[in-house]
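With one protein chain removed, the remaining protein chains of the complex are shown where they sit.
After this line comes chain A, so read on.
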Amino acid sequence: MKWKDLIATYVPQDEALDEPPLPAAEQDALLERTLQKAGLPGREAGRKRKLFFPRRLAGVCAAAVLLLFVFGASAAFLMDGRLLALWSGGDPSTVAAVQLGQSSENGGYTATLVEAAGDDNLAYFLIELQGPNGEALAQDLGFARVTVRMEDSVRMGWSCEQLPDDDLSDNRTSFLLAFDSSEKMSGRKLSITLEDLYRYRDEGEVLAAGGSWEFETAVQLSGVKRTFRPGGSLDQANGTLHLSKVTVTPVSVSVDLWRNPLPLLFAKDAPDYVFPEMCVELADGTLLTEEDRLSGGAGGEDASVTLRASYRRILDPDEVTAVILDGVRFELK
């Protein structure tokens, strides 16, 4: 018998055969190929929530200093200017916010979870990163992988991006982590892991600090909210969506629907499920479209579907008069 056959029953117990992680892009490609082979939905579909940040966010954040001045006059108001700068209108005092101040150090870089703002299902976390003394942190940083877990497995999605920095010569910069959950996050344990800090430059990515920054927290962001049950339905090519609930908070509009018949999402020839396009109508006639979004997503893996959008304007729940799904208007009374 050959040595390689003789050793077939051996079970590696330690690090002798371990290898360094594959580059992030190769990990992503391998994951997609694996999910395909396993007949599992893709990663974004699996999360059932897709958050995105338009490039114009940068422009909004550039106004941070001004907004900090305007709203800093309110003694009761806690929110950091970098979070405030996400929104360009409305009453910021209605947005639920909480200070966190939790730090994690790795490789000479300290990440601090400064503050969170949002509502029961959507949170924007401000993360400040401080590098070693004398090291300038430029506008080219990103974490190779960001993971957020909430106790009791639920559908969730997240996105983490470096915020525009007005001083590229110092050793500080900040990131915005947007987290969206199908379940209320109030009081539940959240684990946030940031891994491998890279500098992304035209000539290629360079590892600035390997390893991870880990946080465990729980946030309570319940605040102003109005719930409507407008009823009605929306016919689609592969079934009907029935509107069950619309929830409006200062930072988001969520529409809960259920569909009939159930889509055969995992059948071999199942058509791609298309979520309806959502707009929000305000009392003054303003129509908030996808162009006005700060982030948003749609998700659902069985009968239930949730659409959620966060806009660059802080909403007064009383001023929202209707949601429009694929052009069909549902009045909120």
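Convention: a contact is a pair of C-beta atoms (placed from the backbone, for glycine too) under 8 Å apart; a residue touches a chain by one contact, two chains touch by 3 or more; residues count from 1.
Please note the rule applied: contacts and distances are computed from a predicted model.
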Hidden chain of the complex, named as in its UniProt record, picked from "Glucose-1-phosphate adenylyltransferase", "HTTM domain-containing protein", "lipoate--protein ligase" or "Sigma-70 family RNA polymerase sigma factor": "Sigma-70 family RNA polymerase sigma factor"
Missing-partner contacts on chain A, residue numbers: 1-13, 16-22, 26-27, 30-31, 33-38, 40-43, 46-47, 145, 147, 149, 153, 195
